[in-house]
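Every protein chain but one is kept in place in this view of the complex.
To keep things simple, chains are lettered A and B as they appear, and every chain counts its residues starting from 1.
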Amino acid sequence: MKRAPFVGSAVGHPVAALALALALLASGATVVACSSNDGVGQGRDYLGGEAGVATCPVVNGKCSSSGPSYAADVAPILAAHCTGCHGPGGENADVPLNTYDAATAPKVKIISASLVSVCKMPPPPLPSLSADDIATLRCWYAQLHPAK
Amino acid sequence: MPLARRLASSAGVGFLALVSLVACADPVHDAAVDALGPEAPGVPAGPDHRPGQPCLTCHGGQGPSSFEMAFGGTVFAYLAANQPAGGATIHLLDGAQHTFATQTNCAGNFWVPKPAFDPTYPVQAAVQWASATEVMRTEMRLNGDCNYCHVQPETAASPGHTWILAPSTPVPEVSCR
Partner (left out) sequence: MIRHLFWGSLAVVLVGVTACSGKYEGASVAVADEPSLDAFDVVAKNLDYSCGNLACHGAVGRNLLLYGVEGRRLAPTDVACGRTTTPDELLADYRSVVGLEPEIMSEVVASGGKDPDRLTLIRKMNGTESHKGGTVFAIGSDGDLCVRSWLAGSDDTPPCNNAFNNGDPFVACP
């Protein structure tokens, strides 16, 4: 009897041929399901984003004799970076920084400057303050009676 | 044909069938995709679709979407409502001190494509919307699928969807796309 090759013998047998056909059909359908492309292209309508590296600025500058003022120098920094949490409705509203009296409370004065200097505040992953802002807050807090 | 050859050819066919069926089958993942249900009426598949649903179920590299994300989620204005926080900024910091910032669209959805930021875990996150700020109290350690954990409503197993405003805080005027 002539020996048929493996595939040929499978095709030659009716049940095996049916099973092979079903297997090919299933594998084809499965491949399509796994590689579905919903048409959303990479980056389509992507809003963009910025990457960077977290660093804490090194601040060595000396404070001037006149010192920063709360209204002109400090309040804008606190409003931009702090009162979102440390203000009305914020998650840290119990430690407010949105008014002169609140920002000069004894506990706040001691803690705030050191935390800001080492970029513990604002807490990561929020961007840390710039070197200038850190210097402003440090110098202001260093004054015995911080100027309004 | 001898019995041995018949058995061998049938076994070969059976093996082919089994391999092809198993190769792409992940019943757990398939069930998770099916559980998301159909698209909402009037919102086709795209950047605005399925706010609040776990993005990486489909966009996490296992399919069915070929657009792979490293992070994805939705920010809502309030815990107790479904109003989106469009134009909010999401800040991310990974374990290697790499940062990434992106914004929500008008549906509140945000995403970070995999090539743009492939983080070292754990990752910390914070959201800012105008003057409102919320810092995530825990860290992400497994993946960036925010809505996987942030499921509405808040329960013993979920802190609720991601929100940014205290109940009494008015919605800010922020532009979004």
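Assume contacts are C-beta pairs under 8 Å (C-beta built on N, C-alpha and C of every residue); 3 or more make two chains touch, one makes a residue touch a chain.
These numbers were taken from a predicted model, which means no experiment stands behind them.
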| item | value |
| --- | --- |
| Subunit B residues that touch the omitted chain in the full complex | 121, 135, 137-143, 145, 148-149, 154-160 |
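Simple rule for what comes next: only the chains that are shown with their structure count from here on.
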| item | value |
| --- | --- |
| Centre distance in Å when subunit A and subunit B are each reduced to the mean of their C-alpha atoms | 16 |
| Subunit B - residues contacting subunit A, complex | 1, 5-6, 8-10, 12-14, 16-17, 19-21, 23-25, 45-47, 58, 63-67, 91-93, 97-105, 110-113, 115-117, 124-126, 128, 131-135, 165-166, 168-169, 177 |
| Residue ranges of subunit A in contact with subunit B within the complex | 4, 6, 9-10, 12-13, 15-16, 19-20, 22-24, 26-27, 30-31, 33-55, 79, 83-85, 87, 89-91, 122-127 |
